[in-house]
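Note that one protein chain is taken out, while the other chains of the complex remain in position.
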Amino acid sequence: MKLFMLKLMASTVLVFTVLSGTVLADEDAASRSRGYKADKLEACVEPTEFMRRNHMELILHQRNLTVHEGIRIKDDSLANCVDCHASRDAQGKAIAVNEEGQFCERCHEQAAVHLDCFQCHATIPDSDIPNDSNWH
Amino acid sequence: MKKIHFLEWGLNSPRYWGILAVLAAIAGIGGLSALYMEHNGHWVTGMSNQVVWGMPHIFAIFLIVAASGALNVASIASVFGKTPYKPLARLSAVFAVTLLIGGLLVLVLDLGRPDRLIVAMTTYNFKSIFAWNILLYTGFMVIVIVYLFTMMERKAQQYNKAAGTFAFIWRLTLTTGTGSIFGFIVARQAFDAAIMAPMFVIMSFSFGLACFLLLLMYVYRADGRELGDSVVLRLKNLLGVFVASVFYFTLAYHLTNLYATENHSLERFILLDGGVYTNIFWIGQIFLGTLVPLGILYHPSLGKMRNWIAISCGLVVLGAFSQLYVIIIGGQAFPMQMFPGKTIIESGFYDGVNGMAASYAPTLAETLLGIGGVSVAVLMALVVIRMLPILPISLADKDVDPHAS
Partner (left out) sequence: MADKNNLLANKARRSFLGKAAAAASLTVAPGVVLQSIAAVKSGTEGVSDNTRWGMLIDTSKCADGCDACVTACASENGLPVHERPKSDPVWIRKVKLKDNLTDSVTTLPMMCQHCEKPPCADVCPTGASFRRADGIVMVDRHICIGCRYCMMACPYKARSFIHEEIVLKPTHTPRGKGCVESCNFCVHRLDSGNETTACQEACQKEGHNAIIFGDLKDSSSEVSQALRNLPSREIRADLQLNTGVRYKDI
């Protein structure tokens, strides 16, 4: 029952966000239209408002679940964030999400948050990483 | 005994600042070396997946062990009530803290991810000796500073003995803990010995006192204060006893190893055919670091001359580095015995093919990092004695020796 209520709440929030999103969409879409996979989608893995404020806790939570308990909820995985949020250049080549001005960097630059995640984690979608390459 | 008066170190300013500048430059070079190592990654050092701890660890462990040893003089004064040592107690406590800071700095700057220091301070695995050591080290600093306060503040003096006793127990625990970092490593023959912990305690007595004596003789000479024989000879005799004790523990360590058949090849390696490790053991640790200083310290005439005493202190320090090199690097270079009764004839990961030892050649960067740590320790000590009344105005015989008139 509780779970149902939660889902209901979540979907209500989602609907509202999507609704309000469409109002602002024009301007937003223009500024984001750089070939993100996320461009074609309406929402993030959780409501956008929630993500904007709480994405860090979501990922850090997911990180411990994955590493220590082997739980891999695909939606919340860092790999998945990168998959949706990496943009592409004119040739269709993926641009690293943590490069200057790119999705995971643009707010962090402003907030003066320094992430070390991408020293280790791949910065472009899995499909763009040459398979079986000479890793280095 | 007369009342002791303390006064800030009175070296004239240009000389004082000159010395600080030199020490700061050395420390700075150490810092830059660390930056260089972190920026490029540890491949620019001599350390590898075969020899994982190198020069920085030798320096760090030397400084940490010496730190707890440097506190001895203070402990002897307040715990064991030996008044002749009382005037030296403040300097002893100050040097103990600064040596520890120098050592920890080197240890931290060598980490793969020094940026995660906060993780090391907040996330503990209490099964790990290393985690306990982090607590022991930070605790040591706090306790010794409190102890120093009880020496310097009249109102706190009543707690002096309690603080001193607590600090003494803490420092014994600390060195036991440092020794146990090695003693609990069952994987490697050279470390897997219960004698490691007490051996480190006695090593700390010797290394710490040698450093303390050097510093004491230097700062007194530099600003022209009197330092009488009664203090110096007392300390050098103590040093002789400590050096001999370390020698005894070294003998015991090797003899017990020789007693157990499975350790014969290790003993062969250290004592006979380990190349650089054998040389460092016999020449550095035993001859220059033990026999020569013992000879000087107990020599009827040389043993009374300041310069010779200083030389023997220096040799004890040299012997200390040799000993740590043989224990830490030699212990890793000696191949792990994974397959008794078999010889490894090929390996994709240097498993001691045909019994061959792993190689380690320290690079300049990691050595400079270590020297930087020593420099930080001395620099901080000099700053503190300049700013606070740590040094007795005079340590002349007539002022300290209860038996002289």
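A few remarks follow.
Here the chain labels run A and B in written order, and each chain numbers its own residues starting at 1.
In the analysis below, a contact is a pair of C-beta atoms (placed from the backbone, for glycine too) under 8 Å apart; a residue touches a chain by one contact, two chains touch by 3 or more.
On a predicted model such as this, the values are computed, not experimentally measured, just so you know.
The shown chains contacted by the absent chain are A, B, with contact judged over the whole complex. Set against the missing chain, the residues B:Leu111, B:Met141 or B:Leu364 yield one that touches it, B:Leu111.
Residue B:Lys342 is the one among B:Lys3, B:Lys155 or B:Lys342 that touches the chain missing from this view.
Residue in contact with the omitted chain (choice from B:Ser128, B:Gln157, B:Asn237 or B:Asn279): B:Ser128.
Chain B residues in contact with the hidden partner, per the touch definition given at the top, are 38, 40-43, 48-50, 52-53, 111-114, 116-117, 119-120, 123-125, 127-131, 134, 181, 184-188, 191, 332, 336, 338-339, 341-351.
Although one chain is not displayed, chain A still touches it through residues 3, 6, 9-10, 13, 46, 50, 53-54, 57-58, 61-63, 65-73, 76, 79, 82, 119-122, 125-126, 129, 132-136.
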